[in-house]
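Heads up, one of the protein chains got dropped from this complex, but the rest are sitting where they should.
Showing chain A:
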Amino acid sequence: MISIRGLTKIYHTKLNQIKAVDDLDLDVKKGEIFGVIGYSGAGKSTFIRLMNRLENPTSGKIMIDEEEITALSKDQLRVSRQGIGMIFQHFNLLWSRTVHENIAFPLEIAGVPKAERIKRVDELIDLVGLSGRGDAYPSQLSGGQKQRVGIARALANNPKVLLCDEATSALDPETTDSILNLLVDINQKLGLTIILITHEMHVIRKICHRVAVMEAGKVVEQGDVLDVFLHPKLPVTKRFVEQVMGDREQDDALDKITQSYTTGKVVRLHFVGEITNQAIISTVAKQFDVQANILQGKITQTQKGAYGTLFVHFDGEESEIQKAIDFITSTSVKVEVGLHD
């Protein structure tokens, strides 16, 4: 649905030239939440601002839904932009307008008649969970509520794409989660394609289907979020994964843990998608005559399922334990069994 080819943006400053975005190729599918992650200065903001030409590219081509954004005239671009929603780190609401009037603004720009505007705004206020706050001014809202207004405003003209520039970076962790949930909700309800940029892997993990890692203006690694979490290739990516998972090298070695148990078996379970940890452990405990004792581990939920590792100590009859392990092996969970010296 979105295809980007050879996108380049060079800033000319007095002293030198900065290649903020460097020959970037990217494809985004319809209805997916696509995350772009990178450290400060990687060119993320420049990239997303090129998408609706808040910044004009030095070269390259952007297609959104068969429309070549990079070839549009100023007037055509204005019309096209009504179909591309955008939300911002600092919300960028008009403080002189109420919540209702802020959300109505893009509808005024699109020339929607007043009666229809009011109806549409009321729908949107409900959609983002701000019922009853329509007459409040932005200064009377919390950060999370302001971002909800920003989201409602971005959705007003039923856009095809939603661009999010660090939409949660100014919010506390809890509010971040509620805004991310809202984005997922909208993505599912409306089938909206979302491109979001962030420097927090947590955001990618929680809501993105696919991710691209940016460094020095280039996409250096991309793929399904789960794959990237499982097999990060480059050092940058590994560091981002560690943000969420902790350093894997520092996990206690399986065999070392095993030493401290004289009976039963210690296993390491690798979760990759689909099944959630709680379900499988309790199933095993119910179906087999073993005691399952979770020792340590880290599981993280992504849009495509759980990912992580868990150390479990099984105690009971040797044969029962073996059955339990066989059972787990038959699911998508990978099992490693610790050995005694």
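Brief remarks follow.
Rule of thumb we're sticking to: a residue touches a chain if its C-beta (ideal position, glycine included) is under 8 Å from a C-beta of that chain, and two chains touch if they have at least 3 such contacts; residues count from 1.
In the analysis below, contacts and distances are computed from a predicted model.
Candidate names were "Cytochrome c oxidase subunit I", "Transketolase", "histidine kinase" or "ABC transporter permease", and the UniProt protein name of the unshown chain is "ABC transporter permease". The residue touching the chain not shown here, chosen from A:Ala71, A:Leu94 or A:Ala279, is A:Leu94. Screening A:Leu54, A:Val184, A:Leu230 or A:Leu295 against the full complex identifies A:Leu54 as the residue touching the chain left out. Across the interface with the omitted chain, chain A contributes residues 52, 54, 77-82, 84, 86, 88, 90, 92-97, 105-106, 108-110, 137-139, 153, 157.
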